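Here's the structure we're looking at; comments come further down.
Removed from the display is one protein chain of the complex; every other protein chain stays in position.
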Amino acid sequence: MSVQAITLTIDGRTVAVPKGTTIYHAAKLAGIEIPIFCYHDRMPPLGACRMCLVKVEKMGRLQTSCTLEAGEGMVVSTVAPEVKLGQEAILEYLLVNHPLDCPICDKGGECPLQDQTFRWGPGRSRYVEVKRDFAKPISLGPVLVLDRERCILCWRCVRFGEIIAGDDALKGFERGFATEVNTPFTLPVQSKFIGNTIAICPVGALTAKSYRFISRPWDNTAVPSVCTLCGVGCAMYLDVRGNTITRVRAREAPAVNDIWLCDLGFFGQSYVGREDRLRRPLVRRNGALVETTWDDALDVVARQLRAAGNRAGCIGGGRGTNEDAYTLGRFFRTVVGTNHIDHRVDLAPQTASALVPWGMTSSIADLAAADVIVLAGCDVTEEYPVLWLRMKQAIDRGAIIIAITPKRLEIERWIAHQLVHRYGVGSEVFAALIGGRTGRRRLGGTPGGVAEEALEAASAALMAAARPVVLIGRLALDAPDGVAAVDALVEICRRIGAPLNVMRGKGNEFGAAAAGVLPTCGPGGRPLDEIRADLEAAWGEPVARERGMNVPEMLEAAARGSLSLLYVVGADLATSLPERRRWTDARTGLSFLVVQDAFLTETAQAADVVLPALVVAEKSGTVSNIEGRVQRVEAAVEGPGDARADWEIVGLLSERLGRPIAYSAWEEIFEEMRRLIPDLEIGERVPPTGVRGSGSEVRPAPTDTGHRTSDTETVQDYPLTLIVGDVLFDRGAMGARSPAIADLAGEPWALLHPDDAARAGVAAGDVVVVTSKAASLALRARVSDAVMRGDVFIPRGFDGTPVNLLTDAGGDTGTVVRVNAFAPVTGGTVEP
Amino acid sequence: MPEPFLLKHIHEPDPADLRGYLARGGYEGLRKALAMPPAEVIDEVDKSGLRGRGGAGFPTGRKWKFIPPDPSVIRYLVVNADEGEPGTFKDRTLLEGDPHRLLEGIAIGSYAIGAHQAFVYLRREFYRARDLLERAIAQAYEAGWLGRGIQGTGFDLDVVLATGAGAYIAGEETALLESLEGRRALPRLKPPFYPAVKGLYMKPTAVNNVETLCHVAWILARGAAWYREQGTPILVSISGHVTTPGVYELPLGTTIRGAIAAAGGMRGGRVFKACFPGGSSSALLTPAYLDTPMDYDALAKLDVPGSMLGSAALMVMDETTCIVEIVARTVEFYRDESCGKCTPCREGTIWLSQVFERILHGRGRMEDLDLLAGVARGMMGTCFCPLGESVPPSLNASLRFFRGEYEHHIRTGACDVGVTA
Partner (left out) sequence: MTPPRLSDNAKSEIRSLMSQFPQSQSALLGALFVAQDEAGYLPPEVIEDVAAVLGLPVSEVASVASFYHLFFFKPVGRYVVQVCTNISCTLEGCGGVLRHLRRALGIDVGGTTADGRFTLRTAECLAACEEAPVMLVGTDRHGRLTPEKVDALLMRYHEHRTPDAEPRTP
């Protein structure tokens, strides 16, 4: 690196810094602290608070050190009398209208205003007037509380929304002394990242509802952990007092989340300490689940597993640690003797999701360095929100985003080319991107309703890319044309030299895949046949030989009666499966169901034995994120009752089955994994093999859904195509148990195009009944042209109103519906 | 004394009429400029000695030379027609009296710096000016003085009229650019956002005042040498207790006393007490300074900190004026017009106004005088932009020259001069 060095003097110390360094940073390098409020090192300098004033020789006025670039030979003082006077003046000004209600302020003890007044303040105030008076505190939605009197107008939160998140959630209103930070019309804040503004607020103006008067910072113990709610794997601290998580803070992880989290991460961890956690094993006796001892429950399960042998299957494993997943894989492949093991709980048959390895081959950091990012059916802020912050950085550096989705993304304003298409024809749009003009004309000019010019422009941008990154998401993978979409994108990636990233999977599903919880792949994502000898050597036992079934295949086998036992780990199949009937049919055919979970989910309620499991926050070990990066988690709190880690539970089962897998601690498991997965290293990546790699699975044989309707029947009775997609805030097993998240999620809804809404006589906010061949659901209508005419979008994850009731008519891959205004008088058709 | 020219035509029956303007020799300056290489146009303006008439007084030619002449870079000219400095009304007078002159100046300036789009940021309250300017622009387009291929040359220029919405701070050039981009009028950080380098839409931009560009039209029409012979005239807005308030075209360096004389002297034969020589942002001056020449240097060099020519808005006060009330009004003005971005301006102005409020309502304390000075001291040299630092000069001068008046207010709770309001 040939960075020109600048030498300057600060408070008599000579400092050499690279050209472009500010005085503030130069001082920091020299070990000299300059007080700041508005400056934040993740944003460009603003120079508004005037706290960081310094004196520079030969410059007439005091200078803000956060904005002034170090110059050769500069002589800077941070302690000159003028500087002292300036600092005292600024602090006095800041405090004149500050309420000084520190004793009841959540920020007390970790407040920069407090600390800097302590160190640099004048020690007295000459202010005798009446302080500025605002109604306080005011609620800005389910998570945020605003105290405008405490606000010192540093603009950090406003600029976070403008620069970092791009959501413009908080703004300055009015001007001069009347200036206040707020949302427009004091409405609930619209953001997925607002927790970060609480973190960077230098006073107690922005605080979290969930942390109000909960704890003093010095009473918290910070436990390093990793969020496993979406798959980005953001590093976080769980602040713990007693055995309670009091709050969540971002932990700096430059390669992953930098210093940010999303609001699901901040406020979605409260499920951990919920009262309704499973505490004791349950066993079905006389038709009812009753509490029992571990010994009893394990005896029952061991007996059933021994009897089932390779007619047993295991689904799940993506919610625990890597060590949990690895132990599960070892247990089923050796002790139980089956390869029917799959973490991909929500896999639908015949979808592209079953064909490609999940995860990113690019690194998260690559996103920020890209010049063109293609979001193909990937609703990034709903599915992997913190990745958006990286993309926003790329945009700020001049990158452009091409989004090709059946639903307009909420970040549309930042997207150079947003192509919204009819659901189910995304593959044609992808193909047309590189198909050239003739290819498009063959498609009638407007594939999926996308205008030719828009396509042309996006295509030109794509072809000009130097560092492109392509992301395919669930809205493309699980669409009826998902396989064609993957083919088209593979071709695009080949042509432009881009990596194809498969944005599919949540929690620690990437760790589960890497640990070998896949029917045909062992640890490290290597095909089982290739790794079998290594596994047998390491485990000292034969590994099952029969080809493993994936989730849809297992369910089908269960329905046929050829799979007799299902062992479900941390998954609610009833609500997660794209088609509910596949679950009910499977359950009917099964002779025994074991569910190992933290909650008595709908699936668990149908189990023969329920085993109480710990969640990640209660365990130590490692987890892997969407780019395959391995990170450490530490147990922050003790689990409820007798709940145990997944790896411990299967360890106990293996003892009962006479072939003990006896690990003493997670480290032992991790070391064993490292011997089988050469790249496994804490902090490093074990990325998926990539779509073009040889490790991808064989295509499953097409299975007959038996529910397809003929076209004529469809169009007349069910004129709308259903899109099912993920939303960040839902009311699933965890969301429903984190009050803030449940509030943010609100009521279940359906999004309609205005024309379709008008045709149905429905306005935004009305209750509508959405009917497919299989069922009807009552939902709150949202109306916008974010979807095309003829498409209706319903989010997953509202377990009380499960959309998989509707999709029984054909899976995610082609359900058609009709929408009617809710008419209670003629009711009776609304389910459930 | 040379004949005034800037104000010569402001009383025409229809100021926006193009034919009349052409008949008076209008657009001659532009015609000449278009025949010259742009660099020579800038040189001519440079040679004239013209300094910006917006308040800062920066030499116009030099300002234009900062604009990179690289033709591959889009450049803009922005006209600051957001006249708002208290006591200043010369730009409005020119806009309402000679709108084509401004358009001519705009076209010359744009040609000189290579801009093909110019934006006039007009104060919203200038309704009459807007009507005239809109009409003048339409006529100029029609007659080929604006638009594509001006007068058969290859020079294209579009002029777009935009208005403010009630914010004094938008008169600060970088705040004006923010406002013109549709945002809150908050000043930008300098560096790096010097308009000549990163101005409107982050492109090199010349921001010029209305009067400045009218001078430019005359300079190009008659030549820099002629212009200098006229004594480098400036427009002085004279208001307050003079016989005939108005805009006067005076040679740079006319004394304050001379300017007051030009406005008919003190009204009703009353006695001069104080004045703001350059808008409310300049320090207050007393009779002792009446013979100070109104030019950039002489005013700035006085022993009264913050004294300056500024926008040459001379506000004259006679012996009936309550200085405490007037300074309180200036403080309130800056309080209400502070953008709120930086701490000292936002908090200092409200604090000062609260202290003034007490003093004017008979709740003053003697220590308030030190407090006022102290709060003002904390604002000096610490504010983000000049707005906040416009408060201390008049406040400090009033505390120095009229301390007795403050003390009287505090002691008696009343004013010892005829209150004007």
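For reference, chains read A and B in written order, and residue numbers begin at 1 within each chain.
Basically, a residue touches a chain if its C-beta (ideal position, glycine included) is under 8 Å from a C-beta of that chain, and two chains touch if they have at least 3 such contacts.
The model shown is predicted, which means the values in this text are computed figures rather than measured ones.
**Student:** Looking at B:Thr88, B:Ser110 or B:Thr254, which makes contact with the chain not pictured?
**Tutor:** Answer from the full complex: B:Thr88 touches the omitted chain.
**Student:** From the list B:Phe272, B:Tyr296, B:Phe333 or B:Trp351, which touches the chain that is not on show?
**Tutor:** Of all options in B:Phe272, B:Tyr296, B:Phe333 or B:Trp351, contact with the hidden chain holds for B:Phe333.
**Student:** Specify the residue from the set B:Phe276, B:Tyr296 or B:Phe384 that touches the hidden chain.
**Tutor:** Missing-chain contact among the listed residues: B:Phe276.
**Student:** In the complete complex, the non-displayed chain touches which residues of chain B?
**Tutor:** 74, 83-89, 91-92, 117, 123-128, 160, 162-168, 179-185, 201, 237, 239-241, 245-247, 276, 280, 313, 315, 317, 321, 325-326, 329-330, 333, 336-337, 339, 420-421
**Student:** For chain A, which residues reach the chain that was dropped from this view?
**Tutor:** Within chain A, the residues that touch the unshown chain are 161, 167-175, 183-185, 190, 413.
In this section, only the chains that are shown with their structure count from here on.
**Student:** Report the inter-chain centroid distance for chain A and chain B in whole angstrom, where each centroid is the mean of the CA atoms.
**Tutor:** Here the centre of chain B sits 54 Å away from the centre of chain A.
**Student:** Can you tell me which positions in chain B touch chain A when the two form their complex?
**Tutor:** The touching residues are 167, 184, 189, 335-344, 346-351, 354-355, 358, 371, 374-375, 377-379, 381-384.
**Student:** Per the contact definition, I'd like the list of chain A residues that touch chain B in the complex.
**Tutor:** 45-51, 53, 61-62, 67, 82, 85-86, 88-90, 92-94, 96-97, 126-127, 129-130, 132, 152-153, 155, 172, 174-179
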